[in-house]
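A single protein chain has been removed from this complex, and every other one stays in its place.
Then we have subunit A:
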Amino acid sequence: RLKRAGATMEAGTRPGLHICEGDCAVLKRDDVFKAVPVLRRRKIIFEKQWFYLDNAIGHIYGTTFEVTSGGNLQPKQEMEETTPETKEAGTDNRNIVDDGKSQKLTHDDIKALKDKGIKGQEIVQQLIENSTTFRDKTEFAQDKYIKKKKKKYEAVITIVRPSTRILSTMYYAREPGKINHLRYDTLAQMLTLGNIHAGNKMIVMETCAGLVLGAVMERMGGYGSIIQMYPGGGPVRAATSCFGFPKPFFNNLHEFPLSKVDSLLSGTFSTETLPSEPEDNALVEEESNGSIDEKQASIQETEEESTETAMESNQTEEQETMDINAEDIGFKENQGKENKENVREKQRKQQERRKKLIETAALLREKNADGLIVASKFHPTPLLLSLLEFVAPSRPFVVYCQYKEPLLECYTKLRERGGVINLKLSETWLRSYQVLPDRSHPKLTMSGGGGYLLSGITVVLDKSKCDSSNLEALKMEEPSSKKRKVQDLHC
């Protein structure tokens, strides 16, 4: 059932080597990332520095740049390590006293050096020369000192291509709240446990800013189809747009409102009442504007910026927002003609959405999905009990939850329901190491938790378990999902 999306896909799997205008790129400084759209004459603020990306255009991804005066980026030449000629060092710190006077340069001196536009490398050298205790420090302590100063004064930025690795690390560090504290190694488990690969027909229900969706899309490479279940007025795909997927990847990406799941399962589904977008969209916006944290604000800016890069998936979102604005203005100014056009345009779009919704409903009704991925802020049990109906037997499913307790309940309820085997509740721990000659050890701090997973495999639901006599009649007239509900009551 491997559906190939056509020859155009090749361009997608081998994206451009070079940084192009309009790309989604990620800035990297040490372990800090920031996703930005590559645009000319656009001021970027990253790690307390501002600059323009204009000069980066045309360079290969992975190039490291230095920020020069005026905010220009200049490709960094490979440095010739300037090792201090005198390899003098102490053996211990018994005679080093913290009198706060070891650095002979004052704050003003340093500021003056910076204002003169002196290279960071040279400032570091001066700091070393003017440190009275440097020579007495142990070799390791000298290393550490230099590293620390380099980090502060030698500002280099690497521009890298976005990937699940980079974006999930970035989100976990900068905006864990937006992705329900889903740590990147947990996301990695989900992709593997879910056997995500090209050709799948996946169901994804997430409220992780579209990061999980993006990760699934990356692993499917444009082959197969994805149905994204969304709460409220529309799917959030801010993180998805950071991946910079080629357009064909969106051809087989479908969305379906959660609020229609019950009716779809009971057979009363209709497209008459679509979820009301304007209200819900406003809600979503309000939610994201609620964050005051500086870091959160900065990523929000990232998200907003990247929305501007013409991603097909976001166009609907954008247009919808535009609709609201347009409607507002139209109402206030009471310009009848424009208003009418807006109404017509809106109707056309409603029609379009309705058509898509019917298509997606048909895809779900086949009940042959190859897997289910859930990572949301909602209680997982009702999601699982309903959405598993759409999954074929012998397919994996994975549910993420920030907390363990809801998954305990989910586990119990799934056991009662049946139709699943190999249920496993798990968590991963991630430990980073400093590896240096004679100084290897686990890093000082590690993440306390990255959430929990409940995974399993679907099997054909056992019908013989149930009292059959009066169910036979039901089977005849009830749609299959209702049948199941009745069975559950009997069991």
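Simple rule for what comes next: a residue touches a chain if its C-beta (ideal position, glycine included) is under 8 Å from a C-beta of that chain, and two chains touch if they have at least 3 such contacts; residues count from 1.
Everything below uses one rule, namely that contacts and distances are computed from a predicted model.
S.K.: For the chain that's not shown, choose its UniProt protein name out of "Probable electron transfer flavoprotein subunit alpha", "tRNA (adenine(58)-N(1))-methyltransferase catalytic subunit TRMT61A", "GEO12048p1" or "Origin recognition complex subunit 5".
M.R.: "tRNA (adenine(58)-N(1))-methyltransferase catalytic subunit TRMT61A"
S.K.: Which of A:96, A:141, A:155 or A:425 touches the chain that is not shown?
M.R.: Counting the whole complex, the residue in contact with the absent chain is A:425.
S.K.: Going by the contact rule already stated, which one of A:72, A:125, A:195 or A:386 would touch the omitted chain in the full complex?
M.R.: Considering the complete complex, A:195 is the one touching the chain left out.
S.K.: For the chain left out of this view, which of A:66, A:255 or A:370 touches it?
M.R.: Hidden-chain contact among the options goes to A:370.
S.K.: In the complete complex, which positions of subunit A touch the hidden chain?
M.R.: The list for subunit A reads 1-2, 4, 10, 13-14, 17, 60-64, 78, 163-165, 168, 184-185, 187-189, 191-193, 195, 197-200, 218-223, 368, 370, 392-396, 404-405, 407-409, 411-412, 421-422, 424-433, 435, 437, 440, 452, 457-460, 462.
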